[in-house]
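What you see is the complex with one protein chain gone and the rest in place.
Chain lettering (A and B) follows the sequence in which the chains are written, and residue indices restart at 1 in each chain.
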Amino acid sequence: MKSQNERARTFLMIAVPILLLFFAFNTLPLIKGFMYSFTNFRGYGTKFDWVGWRNYIDLFTDSRVGNSYWFTFKLALVATILINILSLIMALALNAKIRFKSFLRGMYFIPNILGALVVGYIFSYIFTYILPAITSTASMLANKNLAWIAIVIVCAWQSIAMNTLIYISGLQTVPEDVYEAASLDGATGWNRFRYITFPLIMPFFTINMVLCMKNNLMVFDQIMALTKGGPAQSTESISFLIYNNGMGGGQFGFQSANAVIFFIVIVIISVLQLKYLNKKEEQL
Amino acid sequence: MANQEIKATERFNWPVTILLLLGLFTVLFPLYMTVIIAFKQPSEMTNSVIGLLSFPKEWSLDNFREAMRVTDFWRSLFNSFLITGITMVISIIVHSLMGYAVARNMGTSKFYRFSYFYIVSGMFVPFAILMMPLVKQTAQLHIDNMFGVIILYVVFYMPMNVLLYAGYLKNIPIALEEAAHVDGASTWTTYWKIIFPLMWPMHATVAVLTALGTWNDVMTPLVIMSGSGMTTLPLAQLTFQTQFGTNYNLAFASYLLALLPMLIFYIVAQKQIINGVINGAVK
Partner (left out) sequence: MRRLLLGLALVLCLSVSAFAAPVEIELVHYKQEAYEIFKQLEEKFNATHTDIHVRFLSPADAVTIMKTRFIRENYPDIIGIGGDMDFSNFQDAGLLADVSDYPGLAKIKPAYIDIINGLKFLPEPGTYGVPFMANAAGILYNRDMFNQHGWKIPDSWPEFIKLCDDIQAAGIRPLYFGYRDTWTTLAPWNALAVGIAPADVCQQVNEGKTTFTEQYREVAEKIHALLKYGEEGPFAYSYNDACTAFARGESAMYTIGSYAVPQILSVNPNMNIDSFVFPARDEPGAQTLNSGVDLMFCVLEECPNKQAAYKVIDFLLEPENIQMYVDAQNGVPCSKGDFRLAPMLDGMKHYIDAGKMADYHDHHYPSEMAVDAQIQTYLLNGDINAFLSRFDSDWVRYNRDLISKVKKYNASH
């Protein structure tokens, strides 16, 4: 009993200061931002008016905001699925008994380190000049029905490395003897993955789904680098509007309201995702 | 150990190796473009495919030298190292502790369950909404400097890292700690002696992801430290982009220089991930 108390006390002494720190530099500014969402504040200066719920009412009648939600969710869903499938395959391959392991792992990590300016320039060039020259079609970036696919490709190219890394570290928790036992039972290939490896790395699948969904829902850099929201405003993501119009423009109050709603939406999605996947983990 | 090494050299999976080598094209081609642009002069830039993919007229290191001069490379590099390094170390210590506290109590305690979702949901706050209040807050606390930037990073990366650590700990059996407890060790000691070393692969993963995020970040130092006279590598690299013109050649040279330390760090760290002691320990 005494040791139970000691354990509980230790955990509290760890958790409380960290929670306080987190509150001070994440929740507190969020609350302040939430207050600005009821104003027409431009982000600096002292002059602003309280406008009540106007920003929120505007939000639901603004077709630009509506389009940005549609675009962002479409992109996030497709990119998340694509990235997770590809990075799981990459992780399995890079974790296999391959030659040049360190070299290959290093090379495949490079896309994640290259800055947005480089990625933007290179891929603009590929989409504008190289691909049309090969396929003799017009640039994807100029087509408002295809530009989002170009962004999915670049998002995937850049973030597969990170998700692969997480899967690789997950694969390290699978003890070698599990495989040995499995191969004795004759489980190989797909079956071994489906019934042995995957259930064991399920917690990492959960993490990757959540992180990936979050990164893709907050897509910003790739859009600034490739399309700047065009063509014909077809690739304006929610973060693009929040950042450009809130920080760059004079809509700080309105975009704060947008950010608050966006935050609530992603939290709901992610908590549902976590709960569902955690339940799956327990079932396995 | 010796036995394992023999097994590793015994038979390589060549089909997978070859597929991976072929897939490398998707990385090497953009990298090739980056490298040749970094060596070219602005006057060699064209809009034709052949012109862009051709070698520079001469392989001179002038762009790299100029990029280093413009960004005050060594000083910026030092600052970037300092911020990234300190953030990384604090993150590993603080976030793994929080992940541990959460993972071991989530099943039984509402408080920790709430804490877990509370912290993880912090990940979804768009930075744009936090930015202005944080600028004010850090100024009022007189931490509108490197110190403040590090604190903010530790807070920003907490959701992701707690998620990672808590997930990882699910695969570490609790029986290990209980055995130590029976021997009379305190929770704190058990953590540092048994759990912390066991999480080495995750520490390496967290280190890479946190370091990468801080290494490339422009926004936080820009808004928090501006005016402190200190510059980081990404901040210095903003110099290459002005309102009406971008010097891609110098910028690319500078990005390649900034990429190297991260790449080396990653290769070292991923060795840690593979050589993680967990397999042996769990057995």
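Some points to look at:
In this text, a contact is a pair of C-beta atoms (placed from the backbone, for glycine too) under 8 Å apart; a residue touches a chain by one contact, two chains touch by 3 or more.
From a predicted model like this one, the values you see are computed outputs, not experimental measurements.
Only one of B:L28, B:L53, B:L222 or B:I267 touches the chain withheld from this view, namely B:L222.
Of the candidate positions A:N112, A:N208 or A:T227, contact with the hidden chain is made by A:T227. Within the set B:N13, B:S186, B:T246 or B:Q272, the residue that contacts the chain not displayed is B:T246. Contact between chain B and the unshown chain involves residues 42-43, 45-47, 132, 135-136, 139, 144, 222-224, 226-227, 235, 238-239, 241-248. Of the residues in chain A, those that touch the hidden partner chain are 40, 42-47, 49, 58, 64, 124, 127-128, 132, 138-139, 141-142, 144, 227-233, 236, 244-245, 247-251, 254.
Everything that follows uses one rule, which is that only the chains that are shown with their structure count from here on.
The touching residues of chain A, counted against chain B in their complex, run 3, 6-7, 10-11, 14-15, 18-19, 21-22, 25-30, 32-33, 36, 43-44, 93-94, 96-102, 104-115, 117-119, 121-123, 125-126, 129-130, 133, 157, 162, 165-166, 168-170, 172-173, 175-177, 200, 203-204, 206-207, 210-211, 214, 217-218, 239, 242-243, 246-247, 252, 255-256, 259-260, 262-263, 266-267, 270-271, 274, 281. Residues 8, 11-14, 16-17, 19-21, 23-24, 26-28, 30-31, 33-34, 37, 47-49, 52, 94, 97-98, 100-102, 104-105, 112, 115, 117-126, 128-134, 137, 151-152, 154-156, 158, 160, 163-164, 167-168, 170-172, 181, 186-188, 201-202, 204-205, 208-209, 212, 215-216, 234, 237, 240-241, 246, 248, 251-252, 255, 258-259, 262-263, 266-267, 270-271, 273-274, 276, 278-279, 282-283 of chain B touch chain A in their complex.
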